[in-house]
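As you look at this complex, bear in mind that one protein chain is not there, while each of the others sits in place.
By written order: A and B. Residues from 1 in each chain.
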Amino acid sequence: MSFGIPFFPQEASSEAGRIDALFYTLLAFSAVLGLALAGLVVGYAVKYRVGSKADRTGKRSRSLPLEMSWTIASLVIAFIFFGWGAALFVRRDHPPADALEISGLGKQWMWEFRQPGGQREINELHVPVGKAVVVSLAAQDVIHSFYVPAFRIKQDAVPGRTTHIWFIATQPGRYHLFCAQYCGTQHSEMGGWVIAMAPEQYAAWLNSQGEGETLAASGEKLFRALGCSGCHGASSKVRAPSLDGIFGRPVALDNQQTVIADERYLRDSILNPKKEVAAGYEPHMPSFDGLIDEGELQMLLAYLKALSPQPTAGARQ
Amino acid sequence: MTNAAMSGTYLGEGSGPRAWLLTTDHKRVAWLYLVSLTAFFFLGGAMAVLMRIELATPAGDLVSDDVYNRLFSLHGIIMVWFFLVPSIPASLGNFLLPLMIGARDLAFPRLNLASWYVFISGSLFALFAVVAGGVDTGWTFYTPLSTLYANGWVSTAAFGVFIVGFSTIMTGINFIVTVHTLRAPGLTWFRLPIFVWTLYATSLVMVLATPVLAASLILIVLERVFGIGIFNPALGGDPLLFQHLFWFYSHPAVYIMILPGMGVVSEVLPCFSRRPLFGYKAVAMSSIAIAVFGFLVWGHHMFVSGQSAYAGVVFSFLSFCVAIPSAIKVFNWSLTLRKGEISFETPMLYALFFLALFTFGGLAGLFLASLAVDVHVHDTYFVIAHFHYIMVGGMVTAYMAGLHFWWPKMTGRMYSETAGRIAATVTFIGFNLTFFPQYVLGFDGMPRRYHTYPPEFQFWNVLSSAGAVVLAIGYLMPLFYLGWSLFRGARAPDNPWNATGLEWQTGSPPPPHNFETMPVVTRPAYAYDMKGLEHERFSPHREEAAG
Partner (left out) sequence: MSGTESIAFDTPQRERRADTFAMWVFIGSEAMLFGAIFLVFLVAHVDFGPAFAAASKHLSLPLGTFNTAVLITSSFTMALAHRLALQRRWRATVWALVVTSGLGLCFLVVKGIEYGKEIGEGLAPLLGMPFRYAGPDPVHAEFFFGLYFAMTSLHALHLIGGIVVIAGMIALWRTASPANRLRRVVTVGLYWHFVDIIWVFMFPVLYLINR
């Protein structure tokens, strides 16, 4: 129909249709308003051209009722579009509870993913169709942005924090994955494919990749290798708090405040342990800033999360 | 131009370099700006053309990725800070503001000249950065790319932009004080031409927003040169903080750019329709509303940056609010044509094209303000198309309208009407061919700042590149026929368009101190003759009573 010319992007996620409905409504509104204005201006330009015999008497050069009515109409229409767009946008913060968690790391200039089962991928992301997927994003160096046009999703990956994006792929296929935030020399090369597969094919693919180490398992190894377990381990409770079930739990600090141990808190406690010290402990822990990279940090976070029986979605941000 | 006919006008006051470079006459300073701005416009334009040629094919075959990144960074830096921000205010505004309010000069003539020198020194830094190896951060200087990872002359370019900020603030202060203190007797605020209103609104934004840019650039340079870690997460800083500061300036800056364009169109449309501007007060007040609301919407550049969803919702709401005054203006401009006697000289053609392109760009703004849609089209060619429709289709078209409208006043010469109309039409066609395909590309998902792209996007890219060539021709044409008119053009009468407005009540070109006798104003702006209704409609007392 379109002779190979792409007019519209594919719709391949659960949200794509909803967002497109808003897009096409906006498009229709713009077309109607644009054409009406064009018709008005061209009509006047012809009717009232110099030398035409049109009637030019009467009518002041302002009309309060007219001005009021178009102001109010503009406001009402703007608020409708605002509400519609905002309602869809807020859904971004509420991924379905049973979502598959995949971690993604952006670095100049590639995307690195790790499946829940530990399988690693570079510039490719395999996901099952019909199942919610949450990608937790981190950035190694500069800001990157995870963008899959066919899914209508985009989220920046910002150094120093973890961000999230979720989607449910609806159609099997290969979809472009782009980096949308300019990130330096090879920005346009940074990307690849999201490959959505039927669940059984996805399972088969996972198997064919071998039984990789899960992120949490890598994190556990790292936890020992870096010596964290020496203090935080079960046998040596004397010097450092136990980390069992830490994620999502309130932590009392030595300055009488209490924080929720979310990703932000855990990340800061590893990189900058003196900032928020748990009450009743000496600030002995050294900083691991510069000793571990963003990828290793993700592993540690995954391990700490795995120590908590049921991570709640609310504590994520 | 150095003949006897120019004696007694501001052009007859000497023609050597001293007479120009040390002048404090606002009309001559305007020319200094005009010439430098034109040079920057074509420099930035040449970079754009190179980029479009590169993008005609999906592979990166004309220039390397490093060169491409430098091209778009410098195109942005030059076009935004060295052309768009100063363009109408510093050239047309500088020339016309004192004439329009019946003053001998701007309040601070020496500050005005100084602002040009500051502008030039800032631009020398930026040009040095270009020659020395370029900048590859994009015009937005996002951290930590710009502070820790970029390998170009970022500090030099940022410093250049910082210096140009001073010149912007100088111009802003000068304009604000001039409007407040130097209006002719009888020229009340609501008798001011809309162009003056918009210059005033723009100056407010210049004075209040530019320092925030200065603050963020200072912090960037401190971070690069001295190693302070304000935006560096490893040192406890926050990269998003920079985006907040940057857009706190750069979004209002968009209104710095477009408001004076709206002012020009508000002068041209009534003149060639022989009708007063429809809803004068609404247009004047909406300019101020845009300037104020413009400060509250910066976060709409950051919907997917990781800022809180609630911030996103608030900024989206405010962004829809700022669309209202612009919509009001479009309706008023359209209604101005009603019952007019419309003729289609070059300035009018440009103004009508402005109306079309601005509306097209503005409507796309609704898409971008809608959160869920913005998530998809953010940082794609949809955004590129949107702001080029506003900045180039809107602002540059209005600039051309103004340049053609006041050219006879500025030079005392007429240009070829035929050539003008052809150039306007070529520009309009070329512009749409260049940028309309980019809306489609953006919706299809092509990210911006891409040196190479997947082959399925090629069709629209080829169209866009072809359009860029047409557009370039449209912009080059005035250089020739306007240049020609300087030397060979017919003498312009004082008021060739039969326009109202004080600037037309003096000579073309005006005398050194603008008016032989200082004018007194008794009528509202745009008192265009309306058959049989003149006295009833335009008695100032009646108008005041109504207001």
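The rule we apply is simple: a residue touches a chain if its C-beta (ideal position, glycine included) is under 8 Å from a C-beta of that chain, and two chains touch if they have at least 3 such contacts.
Keep in mind the model is a prediction, meaning the values are calculated, not measured.
Of B:V207, B:I288, B:A311 or B:I429, it is B:V207 that touches the chain left out of the display. Of the candidate positions B:T181, B:T418 or B:N498, contact with the hidden chain is made by B:T181. Looking at B:M6, B:I53 or B:I173, the residue that reaches the missing chain in the full complex is B:I173.
Here one chain is not drawn; of B:L34, B:M79, B:L145 or B:L219, the residue touching it is B:L219.
Among A:H94, A:R239 or A:K274, only A:K274 touches the chain that is left out of the view.
Seen across the whole complex, the unshown chain contacts chain B at 98, 103-110, 169, 172-174, 176-178, 180-182, 207-212, 214-216, 218-219, 222, 225-230, 235-238, 241, 245, 248, 513. Annotation for chain A: contacts to the undisplayed chain at residues 255, 272, 274-275, 283, 287, 289.
Heads up, the rule we're going with is that only the chains that are shown with their structure count from here on.
Contact residues of chain A toward chain B in the complex are 4-9, 15, 18-19, 22-23, 26, 29-30, 33-34, 37-38, 40-41, 44-45, 48-51, 54-63, 66-67, 70-71, 74-75, 78-79, 81-82, 84-86, 88-90, 92-93, 108, 141-143, 145, 147, 149-150, 152-156, 158-161, 163, 176, 178-189, 272, 289-290.
Looking at the complex, you find that chain B touches chain A at residues 60, 65-66, 69, 136, 138, 140, 142, 144-145, 148-150, 233-234, 236, 238-240, 273, 275-282, 303-306, 309, 312-313, 316-317, 320-321, 323-324, 327-328, 330-332, 334-344, 352, 355-356, 359-360, 363-364, 366-367, 369-376, 378-380, 440, 443-445, 447-454, 456-457, 459-460, 530-533, 537.
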